[in-house]
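Of the protein chains in this complex, one is absent; all others appear in place.
Up next, chain A:
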Amino acid sequence: MSTMLQQAPALVAPPPARTPLARLRWAAADGWVMTKRNMAHVVRAPEEVVIYFTLPIMFVLVFGYVFGSGMALPGGGSYREFLLPGVFAMTMLYGLGATATGVAFDVGRGVVDRFRSMPMARSALVAGRSAADLIRAVLEMSTLVVCGLLVGWQWRNGIGDALAAVGLILLLRFAITWVGIYLGLVVPNPDTVGVIVFPAAFPLTALSNVFVAPELMPDWLGAVSEWNPLSSTVAASRELFGNPGFGGDSWAAQHSLLLAVGWPLVLLAIFVPLSIRRYQKLSR
């Protein structure tokens, strides 16, 4: 070790990015390094992968069979077929907890000091988390779809529309990931975050069209439910999958596709900058 530096070749990092384009390129490269870091964590803690798959399977089985029997739909049709797009979106929503806890854990680690003392993109840590969680979401979605098919759910409008629906659900998850990142940064205690998330996410599912068609709710509840971002995604994906239970008279219900794209974009526009700024100010 004592001869370390005599042997070491002079290593020079490339010059710093001066143009916005070059900065963007480095931000993407750094974000990708951090994505791979998160994936490597999963490989080294394979019990986490089990969670990726068991939660969706449990959701489909529990909700599909417990609620799936004997609930009526306004326009007729199979309740289980009505329910599954809702379960897809709900699973994505509950990813909020994993994201927030993961971020809170991460910022408590000593390694973040090193990241922050290095000339890397300030956005990399959070961007890497969001990309890794998106990859995780793709795994979860695949599990959900397979389970859904096994319990008798199906898409009826062709593969193109079905993929579009999956895309919308993933878009929602992507937006929710950034909400979770922000939460994890604001409440940097992994235990606290885990406790906060459920009371926040549960009313969102209850006050949505996941389990009950808004038409069957009291007027004001129905209105809240129809404007719920979760409902927009669920309604739009029901329409694209050709499953029963979409539509309605309100503007929100009529334009669920537009809202299913709009809501996540609004969330992203708010929470991406907030999270990056928050990370930069961390523990300074």
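Points worth noting:
Simple rule for what comes next: a residue touches a chain if its C-beta (ideal position, glycine included) is under 8 Å from a C-beta of that chain, and two chains touch if they have at least 3 such contacts; residues count from 1.
In this section, contacts and distances are computed from a predicted model.
For the chain of the complex excluded from view, the name given in UniProt is "ATP-binding cassette domain-containing protein" [choices: "CDGSH iron-sulfur domain-containing protein", "ATP-binding cassette domain-containing protein", "ABC transporter permease" or "NADH-quinone oxidoreductase subunit H"].
Of A:F115, A:W155, A:W263 or A:Y279, it is A:F115 that touches the chain left out of the display. Looking at chain A, the residues touching the absent chain are 1-8, 10-14, 16, 26, 29-30, 33, 36-37, 40-41, 44-45, 109-120, 124, 283-284.
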